[in-house]
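One protein chain is absent from this view; the other protein chains keep their places.
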Amino acid sequence: MTGNSQLNSEGKLKHFLTIEGLGKELLVEILDLAESFVGMTDQRIKKIPLLRGKSIVNLFFENSTRTRTTFELAAKRLSADVLSMSIATSSTSKGESLLDTIRNLEAMYVDMFVVRHGISGAAHFIAQHVSPHISVINAGDGQHAHPTQAMLDMFTIRQCKHDFAPLRVAVVGDILHSRVARSNIQALNTLGVAEVRVIAPKTLLPVQVETMGVTVLHNLTDGLKDIDVIIMLRLQKERMTSALLPSESEYFKCFGLTEERLKIAKPDAIVMHPGPINRGVEIDSKVADGPQSLILKQVSNGIAIRMAIMAMAMQKQGSV
Amino acid sequence: MTGNSQLNSEGKLKHFLTIEGLGKELLVEILDLAESFVGMTDQRIKKIPLLRGKSIVNLFFENSTRTRTTFELAAKRLSADVLSMSIATSSTSKGESLLDTIRNLEAMYVDMFVVRHGISGAAHFIAQHVSPHISVINAGDGQHAHPTQAMLDMFTIRQCKHDFAPLRVAVVGDILHSRVARSNIQALNTLGVAEVRVIAPKTLLPVQVETMGVTVLHNLTDGLKDIDVIIMLRLQKERMTSALLPSESEYFKCFGLTEERLKIAKPDAIVMHPGPINRGVEIDSKVADGPQSLILKQVSNGIAIRMAIMAMAMQKQGSV
Partner (left out) sequence: MTGNSQLNSEGKLKHFLTIEGLGKELLVEILDLAESFVGMTDQRIKKIPLLRGKSIVNLFFENSTRTRTTFELAAKRLSADVLSMSIATSSTSKGESLLDTIRNLEAMYVDMFVVRHGISGAAHFIAQHVSPHISVINAGDGQHAHPTQAMLDMFTIRQCKHDFAPLRVAVVGDILHSRVARSNIQALNTLGVAEVRVIAPKTLLPVQVETMGVTVLHNLTDGLKDIDVIIMLRLQKERMTSALLPSESEYFKCFGLTEERLKIAKPDAIVMHPGPINRGVEIDSKVADGPQSLILKQVSNGIAIRMAIMAMAMQKQGSV
């Protein structure tokens, strides 16, 4: 399935699986719709009846409090009925296959699946096999993509910097294993930033990373020069025990974002992180909690972006 | 408690615990009401305010994604508030008795309990002890009964075959341990089918199974002759490790439903299964996914049937 299979025959969003293959216009449409929802959250009553009577199932094969919670809140604010399923602990324990689980849920007249899975391609697989009336949203699949995270990052950048064209954006850390990095690089290039720079040790970079449309640097001090936006990546603790990295403190010494290093970037540079952060590993608490950090703003924007994506995907076939 | 104690003094449904003791008229009333809900699920807004403000508690002492999910969706589509409790992991771990748990929940002005329990008779026990205004729905108790599954099976059969009277129905597999089999046999006989045939190895049949109003066969090839409806039962893997059965492949060889064997039944025979299916154990994938299979239709019908049963049980004492 290419990116284009996310769109219906009229070019409207049906599934949201990856940034790859989506045009600039569509991404901007998502950002604009999310913009209209941001104001809403300040109102007394945070609900609109856009998806009333629709059933959305959160299928989380991987645990993620933050992402599941934002999707659940976003769905409830659109007045949908939400059902959250932690699949590890349920039917697959009876030996049922993923496809049988999906088939059964769609037989229950579900309208949308929000899928988080440890295996790359899981959301695509489900999208390929569901009934035509069902939308699938990828909430993170293996090391492949995390497109709603990328969109909330784009939203946060636009909110602060207004125009993408002149921006130089650094993505720092474990690019190799990061679905967030992959989706962000695609979104930044689609929206036409001046430069996407990845900064990482060689062991944490994918082969032929240059083909992704990025410049590559292995040194954080050099890498932050002239940068407008810094996207720090979470370092999975399990990478430490493998041969990829020497130690947490060694990593922080080379690639941790400190106040001092932040000064190398432009004075009005912003700092982002998909969370949860490892304080003192990839980022210093003073930076994470400092005035240039937008980490909590990202979380807030995650609600509006997910509302926008769910609403747009449901509009396919005039179903809303 | 006999089946009759499911009815109030006016003969209306109050609890729904077992098919036993319920009359044909009542079963047909359930099927008819469910019929009216099936159309609803195709509409844009799948909610009706029939149980608005009612509190339904799903008490699942046994894990079951599918059944719990359909009850939850059914309740939400009736606009009830639903609370799902997995009891193994909660208050009983503080050493509280089942009855104390029930007493506490009913003190919270709950209107209905949907009960799934590994012990036969658990739902009856709860129904005997709850306050008069509370309804209890049996969502499966031990090896005793699974009456909502039986009703959705009856609904699916009627949808396809229209009239019960001329039908010959085969129930195939582990009759001995199956609450689904027990409830289905009772429902089929109450609705007056021409024949209920059970097909199983001797080790998987209850003693004096003939008293249930069935004919008994031990050979699938002979058994499927002239059959209109085949209800396959799930084979619990744990039966394999006991002395009851030789092996999975041996079981499939003798009692697995293959395309070839299906040809022995009437050409328009339908295939049903309560799920989750064990592909290649009791049923071949080609049959399960084939044109005569109604397995996913059963799941869809499960929503409408559960909506109907919940709505009817709540109408007792004019509470709706």
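Letters are used for the chains, namely A and B, taken in the order the chains are written, and counting of residues starts over at 1 for each.
Definition applied: a residue touches a chain if its C-beta (ideal position, glycine included) is under 8 Å from a C-beta of that chain, and two chains touch if they have at least 3 such contacts.
All values derive from a computational prediction rather than experimental measurement.
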Options A:G118, A:G213 or A:P276, residue touching the unrepresented chain: A:P276
Touching residue (missing chain; options A:L73, A:I119 or A:I264): A:L73
Hidden partner chain, residues of chain B it touches: 52-55, 81, 83, 85, 89-91, 93-97, 100-101, 103-105, 107-110, 319-320
Chain not shown, touching residues in chain A: 41, 43-47, 63, 65-66, 69-70, 72-73, 76-77, 237, 275-279, 296-297, 299-300, 302-303
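One rule holds in what follows: only the chains that are shown with their structure count from here on.
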CA centroid of chain A to CA centroid of chain B, Å: 41
